[in-house]
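Can you read through this structure? Questions will come right after.
All protein chains but one are shown at their positions in the complex.
Letters A, B and C mark the chains as written, and numbering starts fresh at 1 in each.
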Amino acid sequence: MGDLLGVAVLGAGHMGADHIRRLGRVVSGARVAAVADPAAERAGEAVAGLDGVTVHTDPVAALDAPGVDAVLIASPGPAHEEALLAAFARGLPVLCEKPMVPDSTGALRVVEAEARLGRRLAQVGFMRRYDSEYRRLKALLDGGGLGRPLMLHCTHRNVSSPGHFSSAMLINSSVSHEIDAARWLLGQELTAVTVLRPRPSAHAPEGLLDPQFVLFETDGGALVDVEVFVNCGFGYQVRCEAVCERGSARIGDEHTMVVTTAGGAREDVAQDYLVRFAGAYDREVQAWVDATRRGEVTGPSVWDGYAASVVAEAGVRALETGGRVAVGLAPRPDLYAGVSR
Amino acid sequence: MGDLLGVAVLGAGHMGADHIRRLGRVVSGARVAAVADPAAERAGEAVAGLDGVTVHTDPVAALDAPGVDAVLIASPGPAHEEALLAAFARGLPVLCEKPMVPDSTGALRVVEAEARLGRRLAQVGFMRRYDSEYRRLKALLDGGGLGRPLMLHCTHRNVSSPGHFSSAMLINSSVSHEIDAARWLLGQELTAVTVLRPRPSAHAPEGLLDPQFVLFETDGGALVDVEVFVNCGFGYQVRCEAVCERGSARIGDEHTMVVTTAGGAREDVAQDYLVRFAGAYDREVQAWVDATRRGEVTGPSVWDGYAASVVAEAGVRALETGGRVAVGLAPRPDLYAGVSR
Amino acid sequence: MGDLLGVAVLGAGHMGADHIRRLGRVVSGARVAAVADPAAERAGEAVAGLDGVTVHTDPVAALDAPGVDAVLIASPGPAHEEALLAAFARGLPVLCEKPMVPDSTGALRVVEAEARLGRRLAQVGFMRRYDSEYRRLKALLDGGGLGRPLMLHCTHRNVSSPGHFSSAMLINSSVSHEIDAARWLLGQELTAVTVLRPRPSAHAPEGLLDPQFVLFETDGGALVDVEVFVNCGFGYQVRCEAVCERGSARIGDEHTMVVTTAGGAREDVAQDYLVRFAGAYDREVQAWVDATRRGEVTGPSVWDGYAASVVAEAGVRALETGGRVAVGLAPRPDLYAGVSR
Partner (left out) sequence: MGDLLGVAVLGAGHMGADHIRRLGRVVSGARVAAVADPAAERAGEAVAGLDGVTVHTDPVAALDAPGVDAVLIASPGPAHEEALLAAFARGLPVLCEKPMVPDSTGALRVVEAEARLGRRLAQVGFMRRYDSEYRRLKALLDGGGLGRPLMLHCTHRNVSSPGHFSSAMLINSSVSHEIDAARWLLGQELTAVTVLRPRPSAHAPEGLLDPQFVLFETDGGALVDVEVFVNCGFGYQVRCEAVCERGSARIGDEHTMVVTTAGGAREDVAQDYLVRFAGAYDREVQAWVDATRRGEVTGPSVWDGYAASVVAEAGVRALETGGRVAVGLAPRPDLYAGVSR
């Protein structure tokens, strides 16, 4: 390995700025070469203290900036498709934040474009695959010692939701993580979805159906249930229990320092995904940088991004109709044979 | 309090024998006065070492035996209705094991018979209401500090099922405990049920739909989900998490002695409900004996027994049809105003 | 088993009243036949609602009351020796609360008196031997799977100490439980003791050396350390970790209902020994009643009571001198061969 990988970062918002910090100050082997954001000022702040970065308002200009070897897309979802296609046109490796493309039609166009190239260039940012607990669970399931997985019980809670959060976003923003995690853990595709709606919490914003309880069926006969509750008030909790034929395995229970005072024995609960999954983001980006420098593409593919879009759209319809909605995927190009692991 | 309460125990099988031991050697204030079982030999063995017990093959004869002040019904479910009505006719206080009456029509007849008496005589054996963890959870929910309960996530696992266990029995035998526990914890009636069927475990007997995933809706807008898995192979696990507007509470996680060896840190898992709920049975029977000696009737009522039958029947239909089945309860007699607590 | 065991209870204070309630309303097979307390009014209140109990101010009169088959001694420690000797003279089985006899000289006289009888009549109330977690640990150690025990790490904490508590009482009242538990768990005698004194907590009463850290050596080469902290402010915690040649085992970590709110994930901590060890007291007294009705004497012997006195006295000297104090036991009568299990 020789020179540092020069990365163009598209988007300098909350997530983009965090990736800029990570590329510039945490991971090894990379540097930020260019940043693009419609708000140039925000982009400038995000790269303060980093040398040799050019700042752009046009993402395409950032791709063509000097020293750019690869692209990290952290702009809003609707801008992803164009950015991905531009990167493909230039043969640039990409790490694209989720959702890869919000609508499944656009997502399919990205799949087809990469399939036409005949080789993978893009990795989608499903960072849970890089969380140490998820990886341990995946390894355990793949090892086969517990037998076939029968059910996954999942919990996804946030302290509170941003003001613009809609009932559909509980599915296509929050649960999209579980959609990918379930496909990856089980090595199966999701085939149908049903959404149950308990009476909303008094602490949910007016009109928001929160919590929801989402049920997925898989082509392997497994069942996946997800409690999603984005105004739970007490913490950021992501848990998963895999129930198998010969045992069960559970991750995500908080357990760090136990403090005992007159109120009882207490453990902190993470309040933010950037705390809970900080290590996962670091590992994801380090793995992407390392693979890219070796000339390889690993990690979740654009097919995974597309499948997540299709399932999320079915989930939103299930939420709206109250019934069970089947999931219909396009034929999978050979490039993406097998659910990616 | 003066003399010991003389109890006629109907049924000397697994459960009956355990109650005879409990009345004779564990709880205070009671003695076994009579036992009835069609297999007189089995009844005789169950009372070996106890003085002053008459043994009968006819349950009615046992009710009329000398020294009988109260009845504990532990015979097979189909015999319960007749025994309950006979006890009512004699004005005898009853503790009746679950299921109170297996079919809801018969259960309703029991409700109507007791309602005609105008006073309660019977307590139904939903012993989870006497488990210390369930009581703690109930107290927490009733205290209101966590706000309104939105969802209950329940787990009910057995190592293996007896040979005669049918797919319907996962609902009307196993899940019937969760049916009562949910009604009691929430103080709400269950209004609809859906049963999902993952592909059965390879370790389930041929033809048995095991595990199942059962969803209940309530008249308060809450959602109750139950994983029932009676051939899980590893232990007897009963867990419940109540998710509320301002927090969640979870009971049933195994935690006793932690043994660390080269294999990791390990805790035992209970293998049998008589281990997990031994204390609950003791407390249930002690509370029944104490109340009866005071001339009171407390605990779960025959209305609770009836409601459990109706919900279980709806659950079995939901299992068979694959769809959502509404629960239809008869009007509640004034004697049972409110879900009993 | 025929008639109920008639028990004379000596002492109707906090502990005595609790045992009266237990004999009268919790355990099976016994009844309170007589109660003695210098404060007759207090004795009368303790037996309210129980039939057939005679009340006395003189303990000897209680032993001679009609219907007395056995004695439970719960009077203050200085009264124990006389009561034990009186019971021995009458051939009455005894359950004697700890400390059996506060001074080792008197304790030795009790040992010698029972040894002269040539058979055991007395059981000493070290109730931890009846706690389910301690029993599990004992069974694990005896099973030998973890190899020889090398160290026991013990914690003994109270919310606060009564006004009359002295620095010596941390040893001879609180740690006396660990003295017996260590002898029993290890099957070894304690041979020396050292007491370390960290700077006292600001919340300890003026002049009280609290916490203390006590180290015991055993004749098997094991080491036992005990943190005793009787004004910890937050709960009643009794923990024990046995470190062995091939693994370790830990009991006493609180784990019941986990409540997650904005403050984190929390579990209650027991505030009182009557809560933490309620089951142990029940089992102890039930076991004593059952054995006595069978004509047997089991459980901790007066030798165990004597040994605890000697070790506690050495501990108090170690506290006062700051140095290591050897423990000197009298020769053990054959009646008490082996550390009792």
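By our rule, a residue touches a chain if its C-beta (ideal position, glycine included) is under 8 Å from a C-beta of that chain, and two chains touch if they have at least 3 such contacts.
Owing to the predicted nature of the structure, the values given are computational and were not obtained by experimental measurement.
Taking every chain of the complex into account, the chain not shown here touches A, B, C. Residue in contact with the omitted chain (choice from C:Gly145, C:Pro162 or C:Pro198): C:Pro198. The hidden chain makes contact, of the residues C:Pro78, C:Gly145 or C:Gly220, with C:Gly220.
Interface note: of C:Ala115, C:Val243, C:Ala278 or C:Ala291, the residue touching the hidden chain in the full complex is C:Val243.
Considering the whole complex, the residue from C:Arg116, C:Arg148 or C:Arg294 that touches the absent chain is C:Arg148.
From the options A:Gly44, A:Pro205, A:Gly221 or A:Gly247, the residue with contact to the unseen chain in the full assembly is A:Gly247. Looking at chain A, the residues touching the absent chain are 1-2, 24-29, 49-51, 132-133, 136-137, 140, 145-146, 246-251, 253, 255-262, 268, 279, 286, 290.
By the touch criterion stated above, the residues of chain B touching the omitted chain are 233-235, 237, 254, 260-269.
On the side of chain C, the interface with the absent chain consists of residues 147-148, 150-151, 153, 196, 198-199, 201-203, 211, 213, 215, 220-223, 225, 227, 229, 232-234, 243, 245-248, using the contact rule stated above.
In the analysis below, only the chains that are shown with their structure count from here on.
Counting the residue numbers used at the interface between chain B and chain C, over half appear in both copies, so the two copies meet with largely the same residues.
Central chain (C-alpha centroid nearest the global protein C-alpha centroid): B.
Relative to chain B, the chain whose mean Cα position lies farthest away is A. Think of chain A turning onto chain B: fitted on CA atoms, that turn is 180 degrees, to the nearest 5.
Separation between the centroids of chain A and chain B, computed from CA atoms only, is 44 Å. In this assembly, the C-alpha centroid of chain B lies 37 Å from the C-alpha centroid of chain C.
In chain A, the residues that reach two or more other chains under the touch definition are 233-234.
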